[in-house]
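To start, the structure under review is shown below, and the notes come after it.
The complex appears here minus one protein chain, its other protein chains still in place.
Here the chain labels run A and B in written order, and each chain numbers its own residues starting at 1.
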Amino acid sequence: MTIPLIDVRDLTVEFTTRRGIVRAIEHVNIAVAKGQTVGIVGESGSGKSVTSYAVMRLLDRAGRIAEGAVTFSGIAIAAATEPEMRRLRGREMSMIFQNPRAALNPIRKVGHQLEDVLLEQSKAVSTTASEMAIELLEQVKIARPRERYHAFPFELSGGMCQRVVIALALACRPQLLIADEPTTGLDVTTQKTVMELIVELTRERGMSTILITHDLGLAATYCDEIVVMEKGHVVETATSRQVFTAPAHPYTQRLMRATPRPGVSLRDLLPEDDGRSESAAPTVVRLIPVSATRAPLLTVQNLVKEYPRKGLEGFKGVLQKITRRVPPPEPDTFRAVDGISFSIQRSESVGLVGESGCGKSTTSTIVMRLIDKTSGTITFDGEDIGAIPAKKFSRLPLRKRIQMVFQDPTDSLNPRFTAARAIMDPILRLGDIKGASALRARCEELAREVGLPLDLLDRFPHQLSGGQKARVGIARAIALRPELVILDEPTAALDVSVQAVVLNLLQELKESLGMSYLFVSHDLNVVRLLCDRVIVMQAGKIVEEGPTDRVLYEPQAPYTRELLAALPHPRFDQAAPSHRMTAAPMTAAT
Amino acid sequence: MTDTTAAPSSPSAPPRPSGLAALVRHGRYVIAENKVTGFAFGLFIAIVLAALIGPYVVPYDPLASDTAAALKGPSLAHWFGTDQLGRDVFSRVIVATRLDFFIAIASVALVFLMGGLAGVAAGFFGGWTDRIVGRIADTIMAFPLFVLAMGIVAALGNTVENIVIATAIVNFPLYARVARAEANVRRDAGFVLAARLSGNSEARIVLAHILPNIMPIMIVQMSLTMGYAILNAAGLSFIGLGVRPPTAEWGIMVAEGAAFMVSGEWWIAFFPGAALMIAVFCFNLLGDGLRDIVDPQRRT
Partner (left out) sequence: MLGMLTKRLMLALPSLVGVVIVTFLLTRALPGDPAAYFAGPAATTEAVEQIRVKLGLDKPLIVQFGRYVSDLARGDLGQSLTTGQPVAQELRTRLPASAELTLLGLIVSMMIAVPLGIMAATRPGSLIDHACRVVTTAGVSLPVFFTGLILVYVFYYLLGWAPAPLGRLDVFANPPPTVTGFYLIDSLVAGDGEVFWASLKQLFLPALTLGIFSLAPIARMTRASMLAVLASDFVRTARASGLSPYTVVVTYAFRNAMIPVVTTLGMVFSFLLGANVLVEKVFAWPGIGSFAVEALIASDFAPLQGFVLTMAILYVALNLVIDILYGLIDPRVRLDA
């Protein structure tokens, strides 16, 4: 058995907080061999990030290694002095983080930031540094590296910033790279290119990698071994194939089950014992059959939404337009939605997918009548609702019939309202129930429908968990028995196990209340589970639409194919490593 | 750094008190933790008491002059000494509390109404409201604030009411800016959109949804501005604007005592100046403590 590069034994990390000492991780054991890629997987609060910070000795002032040891290549990390750690960081072990743009100094050119590291670790002198920096940018496949050397982070896209961060981390050819949720927040296609870049570069140099993620599928695709953590403890360590195909620990099993992937149904996501410990059983009201013969509930035709191009708004914009001499390279207005048409039947669930900037959120906000369109028609149950200005819409009875479930459960609840008050708001404004006790009764009925325990009704949002807040948001949305509900990435901010429960709840409510859903998401796996039909958008246009099974298993449009290919596919049918690249060769990022 | 340090709220714990009870409990917790805030709060109570009942319990009439006892240092008979007209400095300092406190409260109330509401409207509605409020604020901010206050009091007339008005005008941009920023941040928040979906009119959203959320920060701002208002008023009185002799007011007392500082009779200017300092210090500490209660992330 070779000596591991990184050997974490019985590691316990404590934080001193206002409430006393909190043990973030306890008795953690992880070993990473040279050249191996290990994934640490867990939900929020599992301690996966804390472990990596402990390895790099980058813990907050309030944290310390209380017990156990971390050995890097024979060096004892816990006992090392700070100057010794500084020699290790960057040179022997390095780290990349979530949110790449924030990880770079906003007022310093990226080329100079690379040089700083090279000069500090004596990999270059001042005369050779800039050439080396440009070379590094080339290695991470940034196009026009000489030009980009002089760029500031705010001038680069998210994907490019992450490449720069990778370049920084690999500048001194360390032996170990720790990647902490490196692709969260990036588009699906960018995620794939970034992950493949990381894999290529680390394999090339024989580096070890620790990949920290909440996405079991991602870990299974790119890692040799997976360590599963829950609430500060390691619950299982096994090869990717084992974890994916035959997980041993109950928590891993639950996590595996809850991960949306091809070939499973909605019900399969739930744990075998129904996992209803955190919630009360939702009550089913009545079942309404899907009717395809009546006219569609919602019809959208040639919808267009234009915005003035950035920098050209208002008075300043008018001035600029008058005073410029050369016609600009791009048109003055930017079309977020560029002439799309689709319809939704009653009791039908339609998915609207695309990457960031494709116009799906704008479309859903216009359909919601929260903002106005530029042109086109929107017909709801025969009425032209597009013609009614958004400002007037909120006071009409029509408002009751179209509602929304928001992405961020924290942001969408008023911090000063209790759960009951939040659920009651639409009833107070648009409903016809009067009297405190009647309102309260209705509120409790709704809470029961969404599986929210009644004693949580008088709590404030900051006293509720993510899943509980999501339920409050759903209860509020269905309070007035809408016919069309728009769900804007409703589970994106939730842990995988909570997501499974909430998705099932949404499906049950749809069936019992006969609602139609417009499900806006970037996550194709989730859409696969919940939607009858799928619409794929790119750059403001619809590139493909059709029944879910057809679009997601036999995509016609090249963009759809690209999206599907970008999803992490663990392949365990061969004996070969599971991260073998499946798609076309990478192209340079522009 | 990571989210592991936050203790998760367990779904099976008993519901915690909400609303006012929670605020009081949290307040007591912060004061117990932070002795300084508790101290500031105690001081605040003392000042309020002095303002309310001070004039009734002082040993001497603040306006009564006794030339025989003029310019005597602190003693048992006169705790803070006497001034050039033989008036008891201690009595004058205590009685002045009422006037200075009144000026502070009146200015802060006025600017909160004008600036706070204007700022919220500007931040929430944007467009022309924002531009107009912005222009007004910018025009006021184009002046050094104390200089503008001088100009306003000189133009309107040398009275205490005009000091209040001048202080309110001069603080308008700051309030409007804070209120605007807070309203702006919340303008596109999920719960505001949800409120529209629930059928709330724009006016109702501002009053019932936005305002309760920004009140805590406005209260912090008000506490900090109380201190500044007192300093402003005292400064104006120091140069002869607003308050006239023989009224007892801290600023004018320092002005009267300034000439004697050079010749060694320090108590005439020192005690009113110290009172000024303590009052402002108290309001600033209170404001900082309130900020801790309201928004721990902004702790300085």
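Convention: contacts are C-beta pairs under 8 Å (C-beta built on N, C-alpha and C of every residue); 3 or more make two chains touch, one makes a residue touch a chain.
All of these numbers come straight from a predicted model, not from anything done at the bench.
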Checklist entry - Where the complex has a chain not shown, which of A:T37, A:T51 or A:Q121 is the residue touching it? => result A:Q121
Checklist entry - Quick one: which of B:A46, B:L148 or B:A181 touches the chain that's been left out? => result B:L148
Checklist entry - Of A:P106, A:P397 or A:G435, which sits in contact with the chain we cannot see? => result A:P106
Next on the checklist: Could you pull out which residues of chain A are in touch with the chain that's been left out?
Outcome noted: 56, 58, 61, 86-91, 94-95, 97, 99, 102-108, 116-117, 120-121, 152, 154-155, 165, 168-169, 171-172, 311, 316, 320
Next on the checklist: To test your reading of the contact rule: which positions on chain B touch the chain that is missing from view?
Outcome noted: 135, 138-139, 141-152, 154-157, 227, 231, 234-235, 238-241, 251, 254-255, 258, 261-264, 266, 269-270, 273-274, 276-277, 280-281, 284-285, 288, 300
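The working rule: only the chains that are shown with their structure count from here on.
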Checklist outcome for this item: In the complex, chain A touches chain B at residues 15, 17-19, 22, 24-25, 44-47, 49-50, 53, 59-60, 62-63, 232, 278, 368, 370, 391, 394-395, 399-400, 403-404, 406-408, 411-418, 422, 425-426, 428-430, 453, 455-456, 458-460, 463-465, 468, 473, 476
Checklist entry - Tell me, which parts of chain B touch chain A in their complex? => result 1-9, 11, 15-16, 18, 33, 189-191, 193-202, 209, 212-213
